[in-house]
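Below is one structure. I have some questions about it.
A protein chain is absent from this complex, but the other protein chains hold their places.
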Amino acid sequence: MRIFKLVVNNIEEIIASVLFCTVITLLFIQVIARYVFGTGIAWSEELLRFAFLTMVYFAAALGAKQGAHFRVTLLVNILPGKFKKVLEIIQYVISFAFNGFVIYLGFKVIYEMKDFPQISPILSWDMRYVYAMVPIAFVFVTVRMFIRMLTDFGIIKDKTA
Amino acid sequence: GCGSSSTESGGKKETGEKIVIKYSLPDAAIDGVPAYEAAKSMKEKMEKYSNGQIEVKLYPGGQLGSEQKNVPDVQKGIIEMAMITAGNMTQFSPSIGVYDFPYLFMSREETYKVVDSITDDLNELQIKESGTRSVAWLEQGFRHLTNSKRPVNSMEDLKGLKIRVPNNKYVVEAFKSWGVEPVPIAWDETFNAVQQKVVDGQENPYSSIYQSKMYEVQSYVTELHYKIWLGCIIVNDKWFQGLPQDIQEAITKAGQEVMQENRDLMVKTEADLKKELEAKGLQISGPPSDEEQWMKNAMSIWPKFYGELPDPTILDKAMAVLGREKP
């Protein structure tokens, strides 16, 4: 149970770490294969791209969880406390709107790909799975943002954030 | 439009005025590059034959991204027209794989004959599989092998060379059949990879070798004839069908003429290009001495890919035109 909780609480970090380690290991193997064994690995480039894409967006969920995303804090810093809260609400509304667009449009495009499928050129994967990584990761981004918002406004006490 | 009926929103008559066609091509905007010459001519002719109802905006040099990303753009109506090589189109329309079979064409003339006779059938398949149609098929010559290490006159010479190939499994398998594991790299990163000697060689037609200045970083050319560079100018079929009859005709007519211009240009310029590349210091050694063997090995992979063609009769039709049996 404890392990299950640990995994759930840190799922994005685990996914991002595993992907990062996989990607640099694959790259390293690529170098070794080329210079020690004099051969390329035809499928590695494509796999690396897909893994990198997934890593980027899942790591973004981690950034949302820690509230670490880059922003311009000029106005936030000079405004008095009362306006700060209003500003925060506006920030969250805009952020949720964007996430909503990405999730909706992402799944819509994947759904529509049933008519005209795309097959990855080397590995022959159905590209819908690759495209799906963006909206799926954004579901995680949204959940983390939501938890953070509730914590920010003192509605819940969150120990994982 | 708010992205609702996506395929129809782009290129519609904007406030009752012009039909804007955004035309993306990844090739460089350099005069003499066949795909760019075709694009300029296509623009001029479409605007002329539509009596100015069409306005074409050209985006050369990959401004709007790679070929593989432009196909979904056309499918979704983000852009109206794009130039895509056959090898990159295969992942969206597997039937176009028919042009990926190594040593399908022995000459330029054979290519023209087959393209002219199967284009309508192929277009039907392409529309069904990808929602796009080709308005013209262009060629840029046979893809020759270049490298920086040594002259390649036999399959033995090829062994141990690291060769960049496009992201296409037919090409990967062909090179494997010749005893090397190639490195698939996207076109826009190829020059860097070759320049930094991450790979020793690559394969492309003379026009691409010239235009990308590949001669600065490569020394030896082997004239392989395993594959001719073919590319199509695609549009969204649903968008096309929704255009007024006269506009459709203008586009089709422009496509036909551009296709003929492209052939005239290639026949006329390729010999000059070869001379020019030799003057730049490339050592061109003709076909490998054991070409029969290359052909035999590469054609042994054909049966692997028969299953990739949704309608195998398209290959049969091509073979019938050529008067040969498939292996």
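Here are some notes:
By letter and in written order, the chains are A and B; residue numbering begins at 1 in each of them.
Note that in this section a residue touches a chain if its C-beta (ideal position, glycine included) is under 8 Å from a C-beta of that chain, and two chains touch if they have at least 3 such contacts.
As a working rule, contacts and distances are computed from a predicted model.
Hidden from the displayed complex is a chain whose UniProt protein name, among "Sarcosine oxidase subunit delta", "TRAP transporter large permease", "Menaquinol:cytochrome c reductase cytochrome b subunit" or "Thiazole synthase", is "TRAP transporter large permease". Between the chain not shown and the residues A:Val8, A:Ile24 or A:Ile156, the one that touches is A:Ile24. Along chain B, the points of touch with the absent chain fall at residues 1-3, 6, 9-12, 14, 20, 22, 57, 59, 62-66, 69, 72-73, 76-79, 186, 188, 192-193, 195-198, 216. Residues 13, 16-17, 20-21, 23-25, 27-28, 30-31, 35, 48-50, 52-53, 55-57, 59-63, 66, 68-77, 87, 90-91, 94-95, 97-98, 101-102, 105-106, 108-110, 112, 130-131, 134-135 are the ones on chain A that touch the missing chain.
Here, only the chains that are shown with their structure count from here on.
Centroids built from CA atoms put chain B at 35 Å from chain A. Put simply, chain B touches chain A in their complex at residues 3, 68, 71-72, 75-76, 88, 90-92, 94, 129-131, 160, 162-163, 167-169, 172, 176, 180-185, 198-199. Of all the residues in chain A, the ones that touch chain B in their complex are 34, 38-42, 45-46, 105, 109, 115-116, 118-122, 124, 127.
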